[in-house]
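All protein chains but one are shown at their positions in the complex.
Lettered A and B in written order, each chain numbered from 1.
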Amino acid sequence: MANKTLKKDQVVSLLNKVAATYQLIAPVADDSVVMFKPLSSAEGVVFDYVNSVLPPKDYFFPQTEQMFKFSTRNNQIVINPPDPVKERVLFGIRPCDVQSIIAMDKVFDREYKDTYYLDKRAKTTIIAVSCTEPLPTCFCTSVGGSPTSAPGADLLLTDVGDVYLVEVLSEKGEAFVQKFSEFFGNENGEGAKKAEVEKAVAAKFVRTTSLEGVKAKLDNMFEHPYWERLARKCLGCACCTYVCPTCHCFDICDFNSNGFEGERFRCWDSCMFADYTRMAGGHNPRPTKKERVRNRFLHKLKYSWDRYGLGHCVGCGRCSRECPVNLDIYTVISDVKEVDANV
Amino acid sequence: MSERRIFVDYLARMEGDGAIDIIIGPNGELKKARWEVWEPPRFFEAFLVGRKAEEVPEIVQRICGICPHAHHITALRALERAMGVQVSEQTVLLRELMHYSDWIMSHTLHVYCLAAPDFLGYESVIAMAENPELLPTVQKALQLKRLANDMIVAICGHEIQNRTSVVGGFTAVPDGATLRALKERLKAAKEFAYETVKLAAKLASQPPCPDLVRKCEHVSLHDDTKYAINDGRLVSTEGLNVPDWEYPVWLIEKHVPSCNCKHAIIKGRDSFMVGPLPRVNNNFEQLSADAKAAAREVGFSVPCFNPFMSIVARAIEIVHSIDRSIELIDELGEPKYEEPKFEYKAGESYAITEAARGICCHGGRIDKDGVVQKWDIVAPTARNVYNLEKDFEEFVPKLLHLPDDKLTLLCEMMVRNYDPCQSCATHSLKVRIRREG
Partner (left out) sequence: MAKPRIAFFKFSSCAGCQLSVLNLEEHLLDIFGAVDIAYFVMAKRENHEGPYDVGFVEGAVTTPREVQELKKIREECKFLVAMGTCACTGGIPSMKNFAGTQRQMEEKVYTELWDIQSIPAHGIDYYVKVDAYLRGCAVDLGELVELLKSLLLGVSPHFRPHAVCNECKLKENVCLLVHKGKPCMGSVTAAGCGALCPSLNRPCEGCRGPANDANTVSLAQKFLELGLTREDVRRKFLKYAGNTPEFRRGAEAV
C-alpha cells in the first residue's frame, strides 16, 4: 500500500469528520496530564505530547468492564450481554503503545479467545503517531522498538514539516484512507524526510541498552538475592502495573444492585498485591514482596518470551516515571547484565 | 410520697451520649438537676502540643462529626492570626459558604430528625416516615439535607471531614458550574425552608412550651455589616462587647466533679446560652430580608428568652443560610485555584466562629518552627451545659404535676433545645426523675 500525506492544518477537520461516524478516542490535556478520552469533536486534542500517564490499553481492556447483566425476578434468571461497542478510531497512540497492544493480542487471542478484548480490538482503527521528542525515561529502542515505526497499527503518521507522512500498514488503514480520501495526498519525497526525522530522534535517546543476554541470564536467577534487594525498597503500591501498557491481570466480581439485578464485571488486578495469588484455603505461593517483585520483572523480561516469543516491556518508561521509590525496570535490565548470576 | 427521679440513660436523638439525672424531694423541692456528660475525654488539647500548625485544623475538625467545619475554620483563623497569614477574599467567601452549608445540614438534621419527633409524638424520624401524611415532609427534609451535603462535598470533597481547606486557602476549589447548579437547587429549596419556619413555630407553640421562659445572658458573635458566622465581635444581651480573641478572659471554665467536661460562666456573672436563639437575638437586623419576614410572619420577636423557641430560630437560620449561600455563590463567580501559602512564625492568638449550635472557640501558641506549644478548645455544648442545668432548676418545679413519662420527655426536650453535640464536650444523656419521701 502506497504511502500518503496529510496536511497538518487538515488534521482537525479530519478528526471532526471521523467523530461524526466513529467514536473518536484521542489524547487531551488536563493541566499537564495527557489522557486518552472519547471525544465528540477534535476540540482539545493535543499533538505535541510525549505520552499519556495511563496507556490507551483501557480501550481494549477497561479498568472495569461489564461482562453481562443479570436479573432474577419471578423465579427466572435472565442474562443479558453488555451494551455493544461502537466502531472506533484511536488516534495519536505512540509506537511503544502499539507494540504493547501486539503483546496483549498474544495474551487474549490464544486457545481461549477473549471475546471482550477481541471485539474491541476488531472494531478499532489505530492511527499511531511517531515520536519526535523522547522523554529521558523512554527506552523503546533498547527493547527492540522504534519511535518511528509501528507494526500492528493501521496507519502511522510521522511529522515531516508541514505534513504528516502517512504509512498505510493494514487493510483497515487502507479502508480508512479511502473513506476519508479527500484529506489524503500522495507521497512526494516525504519518505526521505522521514529518514532524517528518524535519525534525529534516535540521537535524542538518553537511555540505550539492549536485551541481549538478559533472558538467558534471568533463566538462572530465580533464587538470586537480587530480588530481595528490590523488595526492600518496593512499596507494593502496584502503580507500575496500573501504568504498564502490557499488564493484563484482572479479577472478576459481581455487583448486585438490589438483590434482583446486577452485573458481573472484571477489573484490573495486580500481581503486586499480597492477596493476588492467595488461594481460598489461605495458601499463598507468593507469600512475600520478594516473590511478587521477582514475578513482575520475570514476567516482563523472561516469561513473556517463554510463552509468547516476545517481550512484555515496550520501553515506554511509565513505571520508571511513576514509581514513588524509583524502582526502575531499565535499571533492573542494566543490573541483571551486571550481577553475577551464580551468587 | 417518695422521692421522684427522672433518669435518662443515653439520651436519644442527639449527637452522642449524656444522661439527665433529676431528683425531686417529697415536698416537690429539687434536690438534684444534672445533665451528666460522661463522654470519655479524648485529650485533644494535650496531644496537639508538639504537632505542626498545619495539622491542627485537620485534627480538630475531627473533634465533632456534626460541626467539623466550625472547629476547622476557628482553628484556621486562630492560626492565621498567630502566624500573620493573609488569605484571599475568595478563601474568605468559600469558607463562609462551607460553614453555611454545614448550618443547613445541621439545622435540617436537628429540626426534622432530632427535635420534630418529640413535638409530634414520634419516637424517631424513622417512625415519622411510616406515616404517609408525614412521609413527603421527611422526604423533603432529606432532600434539603442532601443539598447541604452536596454543597459541602463540592467545597470540601467529603460530607464530614473536609479535604481541601488548609492554612492559607484551599488545595482545590469547586468550579463555577457546580456552584451555579447548587444555586438553582437552593432557590428551589426556599419554599420548604419557609414551611420549616411555620412548622417550627407551630411545634414550639404547644403547651407548656410557650410558658417556659427564663431570662439568661445570650452570647454570640456580632458584625454590624453581616450576619456573623466566621468572624465578628463577642457580644451578649447583657452588654458584653469585646474582640473575639479576648474570649479566654471573658468566658471562664470550671471543671465539675463526676463529669468529664467543663462548665462555663461569664467573668463576674453567671451561666450563659449560645446557639441560634442568642444569634437571632443579637443579630436580628443582619438576617436576610426573607428570614426576617419569615420570623415576623410566625410572630417571632426579639429578644426571646424561651429556650423552646430555639427550633424556630434554627428554622429562621435555614432561610437565612439559603439566602446568604445564594449571594456567596454569586460573589464567588468562577473560583480560581490559588496556591495556599504560608510561613511559620511564632505567635499566639485565639478566634471564634459560630458553629450551628453556638460559639466555637480555639486558639493557642506556636513556636517559630510551627510546632504547637499550647492549644485551647472550647466547644459550644460545653458553654451550654451549665445553662441547661439552670433551665432544669427553673422549669422542672413548674412541671411536677405531669406524669413521669411526660416530664421525662420535656426534660429531654430541654436538652435537645441546645442541639447538644457532646463529642465536642462529651456525650450521652441520662434523665432520671426521683421523688423522695
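Of note:
As a convention for this text, a contact is a pair of C-beta atoms (placed from the backbone, for glycine too) under 8 Å apart; a residue touches a chain by one contact, two chains touch by 3 or more.
Since this is a predicted model, take the numbers as computed values, not measurements.
Only one residue from B:R77, B:H107, B:K145 or B:R383 touches the chain missing from this view: B:K145.
The chain that is not drawn here is touched, among residues A:D105, A:E174, A:E263 or A:E322, by A:E322. Considering B:C113, B:I265 or B:V280, the position touching the chain not shown turns out to be B:C113 (whole complex).
Listed residues A:I127, A:A238 or A:V332: the one in touch with the omitted chain is A:A238. One chain is missing from the display, and on chain B it is touched by residues 10-17, 39-43, 45-47, 49-52, 55, 58-59, 62-66, 68, 109, 113, 117, 123-126, 129, 138-139, 142-143, 145-146, 149, 157-161, 163-164, 166, 171-172, 255, 257-260, 412, 421, 423, 427-428.
Counting the whole complex, the residues of chain A in touch with the unshown chain are 31-33, 35, 53-54, 63, 232-239, 242-243, 253-256, 259, 268, 270, 273-275, 289, 321-325.
Quick note on the criterion: only the chains that are shown with their structure count from here on.
A straight line joining the Cα centres of chain A and chain B is 54 Å long.
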